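Presented below is the structure to which this report refers.
Note that one protein chain of the assembly has been removed; the remaining protein chains are unaltered in position.
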Amino acid sequence: MKMLYFPGCTLKTSAKNLEKTAFAIMEKLGHEMVEMDDWTCCGVVSSLSDDDLMRHLAPLRSLIHVEDQGEDKVLTLCDMCCNTLKQTNLRVKEKADDLETLNAFMDQENDYKGTVTVYHFLEFLRDEVGFKTLKKMVKNPLRGMKIMPYYGCMMLRPREVAIDDAEDPQILSDLLKVLGADIVDNPFNIECCGSYHTVEHKEIVSNRAHRITNFALERGADAIVLSCPLCRFNIDVRGKEAEKLHRGYKQIPVYYYTQLIAIALGLDPTVCGFEQHAVDPNLLLKKKGVYRK
Amino acid sequence: MPSRRYNQKIDHDQGIPLADDYFLDEPELAILEDKMPSPETTVKGITQMAFKKKKRVIDSDVLIIGAGISGMQSALDVADKGYKVVIIDKTSTIGGSMVKLDKTFPTNDCSICTAAPKMVELARHPNIELITYAELNKLEGKKGDFTAQIWKKTKYVDPDKCTGCDDCTAVCPVDVISSFNEKISTRKAIYIEFPQAVPIVYTIDHEHCTGCGACDRVCEPGAITFLEKSEEIEVKAGAIVIATGFEVFEPSELRKEYGYGKYENVMTAMQFERLLSSFGPTAGKVLRPSDLNKPKKIGWIQCVGSRSEQEGYPYCSRVCCMYATKEASIVKEANPGININIYYMDIRAYGKDFQQYYDHAKDLGVKYIRGRPSNVYENKDKSLTIRYRDTLSGKVKEDKVDLLVLSTAIIPAKDNKKIAKILGIEVDENGFFKQDSLLQNPVQSTKPGIFLAGCIQGPKDIPDSVSMASGAAAKAVAPVKDRKRHVGRDFPPEKDVSLEEPRIGVFICHCGKNIASYLDVEKVTEEVKKRPNVVYAEHVMFACSEDTCKKIRDTIKDQKLNRIIVAACSPRTHGGLFQDTLLESGLNKYLFEMANIRNHCSWVHSDDWDKATDKAINLVNAAVAKVRLLEPLSEEEFSIIPSVLVIGGGVSGMKAALALADMGVKSYLIEKEKELGGRLKHLHSMFPSDIKAKDIIDPLIKQVTKNRLITVMTESELVDIDGFIGNYEGIIKHKSKKRKIEFGTIIVSTGFREIDLEGRYHYGKNKNIISQTELEEKIKEGTLKKKPKNVVIVNCAGAMDEKRPYCCRIGCGVAIKNAKLISERYPGVKIWLLYRDMRVFGKEEEEYYSNVLKNHHVTVVRYPGDKKPEIKLDKKDPKEGPMTVKVYDDILNEELVLDADLVVLTVNTEGEVLTNTLKNMLKIPADAGGFFLEAHAKIRPLDFATDGIYLCGAAHYPKNLVDSIAQAEGAASRAAIPIMQEKMKGEGQVAEVNDDLCSGCQTCEGICPYSAIEVKPRQDKPDHLVATVNRALCKGCGACAAACPSGAIEQKGFKNKQIRVMVDALLGKEN
Partner (left out) sequence: MARKQLPKNKEISKIVFKKGELVKEVEDICGENLFGCYQCGTCSAGCPYVDDMDLTPDEVIRYVVLDRQEVLSSKTIWLCSACFTCAERCPRDINITKIMEALRQIILRRKIDHSYAQKTSKKEREAIPQIAFVSLFRKNIG
């Protein structure tokens, strides 16, 4: 299957490894992931004001470009992009007046017809590829790894654009089970990582990372798996910094789910770009003997 | 055991598919007799049998669907009037949800103990046909002439043979999750839901039965009928009452943040009831599921699934505050060491004695925390951490509890839509059944001839359900009122045996293995044969079975028996059955005694054969000693004057009179004021539908005055009364004239009034401080001259304080409605509503409240009970000038000072002015608030303890219109029962006074709970006072006999001599 892909800013900078592993997996699965033309910033935070349509322009423009390229599906890797695109898509589908206003405003573009479905990469794996198919392809099961799945906000809320149950999501644990890992449940795995406060309130974010991780640590977790590049930074980097704030606290490695899929499918580990992480993810994989000789 | 024709593969309706090995299990006999059937011929045979079976058609007057407490009440109310009732239930037993509860609020009465007698009464009622494990398939016809098709599922157990001995469950190898125990335990594939189930007939769960046949092999009466088919029964009826009950919200799809289904120690309140119940899975012990340890701390979260505009239902579930309070109190009383927190938003202790019950729980140490938890997570030790904001202290906190109970909402049953479709009636947006008109005709469905009872129309507590059920009964009788009535059963004339020497027959029951396996029934039989006057004794397999009852009848005839003893189980459950057997044989039913050798011997002494046998012999001997001295007793029969006196001509009184008239019963409606209408006359509009009071009252008055069966008497008062149920004579004073009227029963519907605030809140000092009633009158009459700018409404004025500890139940609703009224009248006005707990509990009320706040920007301020709002008057112009109201905002923890040019007080209420007079005249009790006290807070909310007097509307407690009307129609149903029976029989076992011994001390008079004793001058010696027993009212409780200091009162059937010989016999003394 050929899938159009919307990258967004972070995938091209601090989360290159997320993109790279996703491409590698798709190739391994026999699908083609094609970066779309003319993508712009997704808008990042979906508009929360009812009276301000301007903020829907950026995401809508990218949706129009998907239609322009003759596609009705678009894949996203970044949770923030996915959420923003989905929310705008939903809004214009539900409110015809708003769509009309926006279309009229963007006189340089074609009108958006509302045919596009936005996919989170995880959704694609679950619904289109199927975790069962993945299971059959696992070469290096993540045996012995006790992993806490972390969801954060953007995949789950608001409910209307969620890819799983907002209070009790299972998609990551289902995936990890398929890959052979043990799951450590954590009720805090749906709480905010600290988000953009990482710029101005580092300590608050470090404390968030500590609260989220510590619960899993007490229950024996030795790794965290997540999807969002900002969550990765906050839990990994700010979590590491939290070691200074909380005595005896030791941050555990943080993985993108794509990295673990890549490892489990037996892809070359260098594709994972582990060097971008603050806590070295390789050590644990080696310790647990996941890499086959 | 005889060989039966079994076969492996048969459809559901053809029977249970049996396991291969069962078929081969008894091959010897089959092969020996050469009767091994081939599967094909068997199936064919069965199919043919099925076609041959004729469809049953039952002619009835009223069909009732659902046999919970509401359905049962409706059925009994209709059947007692002489009409034939068919009642069906989809489960295998009657009782519904009430029997699952441990205790009931606010009296902490045992739930099953109050429900079980009703269940037995229902099952034994000659006018009621009970069909359990049955559902409605189809309905045709219209009011007065319905034809329903009932699908009666087979239980695969012959009800005539099954004795409820429980042997089958011991051998059944299949465990099934018990829905009766709310999924916290298992039952077998053959089961009864609970030990007191009615009928006590086991059911095989087709879905789970493996067909192993183990139950069949152990069933001594041979009751297992694997081939019994389900059948369709046609029921004809003139009216239908629907009472299919409710379901409980299960937070496994919505509200997952509380961890139900994910964490072991999170359960619903209904599951907790089963934990508390003595016949629940832990036999009443509170143990947490994960490790069966006693929890040290328990939490309750309120409003789970209710009051939720998202992730749940928008309405208030009405009962949860009180059931949580009840559950917490029960736990706390038994285990003071357990810490209890209840997390709530508003405690809705709105009903009679509810506020006091809540206060009592706080005194017991139950901690109430105002804050709705955000989420819950499990700790390593399986305890749970609850995250919440204590909104009164302002702190966000985490509490750890060992067990978490979710007070989940009453929700409409999933089947409602299906049933509604079959019946052709409508459901509302939540899925509850819709009324014709919420505020005018609350028990009427959207289709004539079909009526609603209980929680199918919205969440409700037991008394409100029971009242509504009686109301539905009254309405259901109307279309069939002219049909033939039949009260009681016909028996052959009674033989006079008073002069005969006692000839005693004794029947000793094996109760299958229940008795016979634990004591020597043969020895008991032999021993009792030796007793004087015993001419016949026999032991039988099941005394209660139909063939034994026939044997008893035959033996009475052949042996000329005139006293019968059955040594079996409890007279409470089975006494009536045997007494009927006596009546069928022409014997007086009081010439009978039971010895309970099952509960008292085999059950409690199951480990000691000899002692159990000895005790059984002693008990039977005692019964023999007593029965020799028994006399035939007569039940006084008296006729009933066929009209009802309704006191009070408000909505309740008028609705009661109209409901009576619809049943063809005459009434006198007396009203002290010039006009009918009561309080509604003063009101502008009604909560929560904003219908104008006038639009309710005017048509009602017209209907009442037009009705030929209602005699309206305004400006009239009852000044004197004499008589008892069925035969009252009252003097009605109209202006200066007095008139004597006669009536059979009385309905008290005198209503309520606002209390005197005695100057509190400067009431009376400033003309802009007014009560809610005054506000409505002013708005109605347009006398609120100046347009108010700042209105402050103060709730709970004179309520829930030391003097009046109760909640007025309706104040919150009235305050909201009037806030809306003011806002609509005076656009731009600022309205503040000061409240303590917002108690809007009824149907559509919560939604109404929420909409008023949103649409009219009413600002609510919660104030604590110990910091009442203070009004400051203007110094220059205290009588009319502007005011300020100082109120402590509980949530902000700040004192607010509000400007006000109009202050409206929601004043507490009390019983109407007539309470005192009526209390003394009718000898009926009232509480400190002037509200009358019903016979039983839960299951007899409309009756007084004194027969023949009934209660409805706000005379019982302040009530909104919906509840008042349902109650009024219910009271009409109750008051019509004696009248439609035309004659009544009193109790046979009544108290009897020996005039010569009585000193007229009046001890008995005060102690009698039924007002059956009056001390008056002796007829032959007028200067001597003597107690006289009214045989129509006496219930035979024996309280007077025990209290009489001169031994002048004896209780028939339990005379001193009769008791003494029993004691002697038990002590082994001959007499």
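Brief remarks on what is shown
Going by the order they are written in, the chains are A and B; count residues from 1 in each one.
Note that in this section a residue touches a chain if its C-beta (ideal position, glycine included) is under 8 Å from a C-beta of that chain, and two chains touch if they have at least 3 such contacts.
These numbers were taken from a predicted model, which means no experiment stands behind them.
Within the whole complex, the absent chain has one touching residue among A:L4, A:M26 or A:V44, and that is A:V44. The omitted chain makes contact with just one of the residues A:M3, A:M148, A:L230 or A:L267: A:L230.
The chain omitted from view is touched by exactly one of A:H197, A:R219, A:H246 or A:K288, namely A:H197. Of the listed positions B:R389, B:K481 or B:K560, the one in contact with the omitted chain in the full complex is B:R389.
Although one chain is hidden here, its contacts on subunit A can still be listed: residues 8-10, 13-15, 41, 43-45, 48-52, 55, 78, 80, 153, 157-159, 166-167, 190-192, 194-201, 204, 208, 229-230, 233, 237. Residue-level contact of subunit B with the missing chain is found at 257, 303, 307-312, 345-346, 370-375, 387-391, 394, 396, 838, 850, 853-854, 857-859, 862, 891-894.
As a convention for this text, only the chains that are shown with their structure count from here on.
Distance from the subunit A centre to the subunit B centre is 56 Å, each centre being the mean of its Cα atoms.
Interface residues of subunit A, counted against subunit B in their complex, comprise 165, 167-168, 187-188, 215, 218-219.
Residues of subunit B touching subunit A in their complex: 255-257, 259, 262, 375-378, 380.
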